[in-house]
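With one protein chain removed, the remaining protein chains of the complex are shown where they sit.
Labels for the chains are A, B, C and D, by order of writing; each one numbers its residues from 1.
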Amino acid sequence: MAMLEVNNLSIQFGGLHAVDNFQLKIEKGELYGLIGPNGAGKTTVFNLLTGVYKPTEGIIKLDGQDITGKSIIDINKAGIARTFQNIRLFKDMTVLDNVKAGLHNHYKYSTLTGILRLPKYFKVEKEMNERAMEILKVFNLDQEAGLLAGNLPYGKQRKLEIARALATDPKLLLLDEPAAGMNPNETQELMDTIRFVRDHFNMTILLIEHDMKLVGGICEELTVLNFGQVLCQGETAKVLKDPAVVTAYLGE
Amino acid sequence: MKKNMNKTTKNNFITYGMVIAIFVVVQILSSTGNLSRLLTGLLVPICVYIIASLSLNLVVGYSGELSLGHAGFMCVGAYSSALFSHVTSDVLPSVPRLILALLVGAAVAAVFGVLIGIPVLRLRGDYLAIVTLAFGEIIKNLINILYVGVDDKGLHVATSAANLKLDPGGKQIIKGALGVSGTATLYKDIKDYFFLIGVILVLVVLFIIQNLVNSGSGRAITSTRDNRIAAESIGINVTKNKLLAFTISAAIAGVAGVLYAHNLSMLKVSIFDYNMSITILVYVILGGMGNLRGSILATIVLYALPELLRGFSTYRMLIYAIVMITMMLFNWAPAARDFRSRIIEKIKGHVKEKEAA
Amino acid sequence: MSFISYLKDGISLGSIYAIIALGYTMVYGIAKMLNFAHGDVIMVGAFVILTAVTKASMSPILAIILSVVICTVAGVVIEAVAYRPLRKASSNLAVLITAIGVSYLLQNLALLIFGADAKSFVPVINVPSLELFGGQLTIKGVTIVTILACIVIMVGLQLFVKKTKPGRAMQAVSEDRDAAQLMGVNVNATISLTFAIGSGLAAIAGLLLCSAYPTLTPYTGAMPGIKAFVAAVFGGIGSIPGAMVGGILLGVIEIFSKAYISSQVADAIVFAVLIIVLLVKPSGLFGKNIQEKV
Amino acid sequence: ESEETFKIGVIGPMTGDYAQYGNGVYNAAKIAADEINANGGFNGYQVEILDAGDDQGDPEKAVNAYNDLLDKGMQMLCGTVTSGACIAVGAEAADSTFLFTPSATAVDSITAGDNEFRMCFTDPMQGTKSAEYISEKGLATKVATLYDSMADYNSGVHDAFVAACADYGLEVVADEAYTTDNNTDFSVQLGKIKDSGAELLFLPNYYSDNALILQQAHDLGLDMKIFGVDGMDGILNVENFDKSLAEGVMLLTPFSATGDDEATVKFVKAYGDANNGETPNQFAADTYDVLYAMQAAANDAGITPDMSNEDISAAMSASMLNITLDGLTGEAKWTEDGECDKAPKAYVIKDGVYASME
Partner (left out) sequence: MAMLEVKDLHVYYGVIQALKGISFEVNQGEVIALIGANGAGKTTTLQTLTGLLSAKEGSVVFEGKDITRVPAHKIVEMGIAHVPEGRRVFSDLSVYENLIMGAYTRKDKAEIQESLAGVYKRFPRLEERKGQRAGTLSGGEQQMLAMGRALMSKPRLIVMDEPSMGLSPIFVNEIFDIIRVVSESGTTVLLVEQNAKKALSIADRAYVLETGKITMSGNASDLLNDEAVQKAYLGE
């Protein structure tokens, strides 16, 4: 069974068919890319998958479970986590707390336990700290654990967003332009991290990116979106040579 | 990471320490006769407003919602507990009665917090502000037509004095606009301990809020404040956590109301208007959002200021207004902040130089 | 007939709320701040007119002009001294609190200058009442003037903001001050202009308020200010037509609740209706319900 | 030198919504003190009115003001002005500092201790007396009320009036209220009152609200008798008020500033001279009498400024029962519970002045 199966997905804004009859199938463990010209509807697809927008039509299945129309929270609980094109960190919280917030649904104690500082509080918090530090280490952020997230440089903020998403222990990770604003060296480093995350956490990853070096370098399969519709789907190397993709997206 | 844990714990203890230190200093001054009657009289009200501003800080500072109706929660806490005290004044000794009254006030205010929070917390920003303001005014309006009396048959509730229909020998407790009188008189025997009780309550409230915000629920609450959509995207139930913060805050405001009602012999509803909510908001903002110690200090300074300015008679409130504006500018204007941090840097540099030399 | 006459009363009261709300919403829309001192500027305006007419024997027209000028200047000065330094503060609540401080300041200044005694406002607007249905329904001259003024001001403001260059600058400033600067917009001047217009309108509102309800104390502006704030939110704060509609509706609801339910809890009912409206339409009647782009 | 003077405190709203009442009290207290100092003071000692303690009508701030005045050496209190505040301060002053309120009308204001006295009538007394008077004089059988239900004074008088109406055979055909926050538009209430068939409208409110009510009643063509209590007094002195609107208004009050007796004329002149020509209101007159009653009691008790507050308080309280005062507000005696036993006078406004109805 595919990890993600999307059929006939559509949404309209006013008269604009932002996403139209979109299909997608991603197998477990795959590193999948979603590309396309600006305004093609890529971010909108993410928003549909994560419940930010409700589709006008279509079905989304995660690991066999129908999640169409569910709330953002329930979809996250079902196993999809994401990052945002315009970074959305908890800026006034520490780096560590950002990740711990991501662990929220997996390490629980009651509010009263927290207020009264019962032994369980200390035990769970300790476990959370350990787990959070483990995740931060993957992204080389463990040194910054005590800083406020808003004070991190841009590149590290992007990484922290991924770390936070990972903390929710998803089945599918959605990354929206993770390399935006990074220089080539930083991008290279990010590619290694994404690959590591896939292997180490046994994750399925769908990402949007305009940096062809990254897309070509790590994505196994690609879907190209144009004017809300699928232009081309398939293996990365093939898709990138498709003449329609070259004219619509890549250029010479 | 260890260090980080220690830092918040240390911070919490500094706050407790500060409160206790203030208490001790005040006790010493008062036992040596160095505290004027005016200041002595201010002690309990200051505790009332500290509790209220801590409670509002939970909503404004940590939950990130602007509430302009906090006086409403104080009001229901005050009235319900005063009613309780009057009704039970013959059956309970004052200490357990006061403890129960505190619980009653907190519980009733919490119920109102939930009832109001459920519809209201869907709104944001200034809209939430106006709706909380509206709720505060509604509470005030309704309590103003509330008449409660007690006689041998039990409790009577009506919306006008004429409809109360008490038996001869019954007494009116809540009298509409005339409010409730004589509550403090019921506690004459422990009146001298009210400041101590106030300080203990402040410490308990600090304990609750500090521990809450440093727990899982607290992280959920602050993450929602920082970015709602991101919080939802990691599975945090935004509404539930906002409601949690709002309810706890309402209960604490209720406690402030209880202390208010029991420290004075007169409780009238027109006091709990939006002006009071705003006054508390002023304490919170001046002290800094999410800064509990700041709330405490700002409350002490701003509450005492107009009282200490009594010597200026007619110019008193004018001076207060000017001082308030100036303090806000000094505390919040970016230019002033830069200026301050530069001074602090300089001092630090100076100290280092000295140390080096 | 009584329904019609209640409706008329509601509109008379509502038009007063509306005229205050227009100034409120204007300042909020552009400067993005709740100017809690707006109601007190109204009070200042009314005192200026009253003093000019009774103490300096000025003609009403001159007194009104003087009041507009003084309020305009006061608005600009208040903005420059008390609000501008906080424009880049890390929380926009800071300036809200300063506005409250300014409100206290104006009230207490007025108290020192004019004393605490309530004063009756002198009739300045001498427009005859309109009699309808053979005298069964009388619409007061002040009401007619207020409604006309509301419409003129609403249309004028709307045209000004949408069609003129300074108006467009205001829109740009309200959205993104830095970007507006990069377009060549003088942000300080634009916000000053906003306050000038808002405060000028406050003078007019003071005149109409005190003509309709001729009593004046240093605290006269406070409650109508809050009500107008409610009206502005009701209509969708920042929306100019919304302020007008919100004000009128607020007045009508208030009068109807007094008439048909209870005069003691009329305010509670008004506020309850407000809450219900906001729950159904979270950004007010005319507010744009903008979905954040994620 | 300070041992040689009595220090008297005044507490009331000097700022805020009720500032006009507090200022009236404070101004009158200073005038009375000057006169008293010229005619022998308290038992031969001079009196000094301390700077007014501002309470904004708030019980909590009133207690703060009370403590502050004690710090400044207050030995006797002339206050507080408003009822709620007086209840709170009364609890503090009970059996320690002599409290004499000119104007707090709620019954509870002076019940906390035996050392607390009142100059004005109580709410129930005014309400009941009004119903009695209306009934006895046959002014009306159907009456209407309009009052501020959020203010303690108005609502206290109102509740007593409505209760007494039943006893005196008056039918309340319209019982309308407004609130302090909503005290400018009375169109609906007055409309209902107009339609109710009432012959008389009872207005237990302060004059500033009543001035607006009269204006709107006039606009509405409301044609019925208007009856007020002591809060109505002062209406003729509202700046720029069109006095013709108040023509025919009746009120039960112990004092009127337009009275032509020598004492009133003298007081009104002195008050005007000291306060830019302002006319004293009911609060001022009651305060003036408070100071003179204090003088009488002080002379009777033979107190001296070096005595403690408690001693002064006890001595004064005892003497209060011995004295009678022929003051601006009538002839008064005090009972043990601190109440003033004096008769209200009925006035009607005629040609812009108060005329006795007798």
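Convention: contacts are C-beta pairs under 8 Å (C-beta built on N, C-alpha and C of every residue); 3 or more make two chains touch, one makes a residue touch a chain.
Keep in mind that this is a model prediction, so the values were computed, not measured.
J.: If the full complex is used, which shown chains touch the chain that is missing here?
T.: Looking at the entire complex, the absent chain's contacts are A, B, C.
J.: Taking the full complex into account, find the residue in C:T54, C:S91, C:T138 or C:Q171 that is in contact with the omitted chain.
T.: Hidden-chain contact among the options goes to C:Q171.
J.: Write the list of subunit B residues that the hidden chain touches.
T.: 337-338, 341-342, 345
J.: Using the touch rule from the top, list residues of subunit C that touch the missing partner.
T.: 165, 168-169, 171-172, 175-176, 178-187, 288, 290, 293
J.: Could you list which residues of subunit A touch the chain missing from the display?
T.: Subunit A touches the missing chain through residues 13, 35-40, 43, 85, 153-155, 177, 180-188, 210, 212-213, 248-251.
We adopt the following convention: only the chains that are shown with their structure count from here on.
J.: Please report the minimal path length, in steps, between subunit B and subunit C on the chain touch graph.
T.: The distance in steps between these two chains is 1.
J.: Taking each chain's centre as the mean of its C-alpha atoms, give the chain farthest from subunit B.
T.: Centre of mass proxy via C-alpha means gives A as farthest from subunit B.
J.: In terms of C-beta pairs in contact, which of B-D and A-C ranks higher?
T.: Higher contact count goes to B-D.
J.: What is the distance, in whole Å, between the centres of subunit A and subunit D, each centre taken as the mean of its C-alpha atoms?
T.: So the centre of subunit A lies 73 Å away from the centre of subunit D.
J.: Whole-Å distance, subunit A centre to subunit C centre, using C-alpha means?
T.: 48
J.: In angstrom, rounded to a whole number, how far apart do the mean CA points of subunit A and subunit B lie?
T.: Using C-alpha averages as centres, the distance is 42 Å.
J.: What are the residues of subunit B that contact at least two other chains?
T.: Where subunit B meets two or more other chains at a single residue, that happens at 137, 141, 144-145, 229, 314, 317.
J.: Mind pulling the subunit C residues that touch 2 or more other chains?
T.: 107-108, 111, 264, 267, 294
J.: Looking at the whole structure, which two-chain pairs count as touching?
T.: Once each pair is checked, the touching ones are A-B, A-C, B-C, B-D, C-D.
J.: Under the definition above, what is the set of subunit B residues touching subunit C in their complex?
T.: For subunit B paired with subunit C, touching residues are 60, 66, 119-120, 122-124, 126-127, 129-131, 133-135, 137-138, 141-142, 144-145, 229, 274, 278, 281-282, 285-286, 289, 314-315, 317-318, 320-322, 324-325, 328-329, 331-336.
J.: How about subunit D: which of its residues touch subunit C in the complex?
T.: 14-17, 19-20, 22-23, 149, 176-179, 181-182, 184-185, 187-189, 191-192, 195, 207-208, 211-212, 215, 219, 238-242, 276, 278
J.: Across the complex, what residues on subunit B touch subunit D?
T.: Within the complex, subunit B contacts subunit D at residues 36-38, 40-42, 45, 137, 141, 144-145, 160-162, 176-179, 181-182, 184-185, 260, 264-271, 273, 307, 310-311, 313-314, 316-317.
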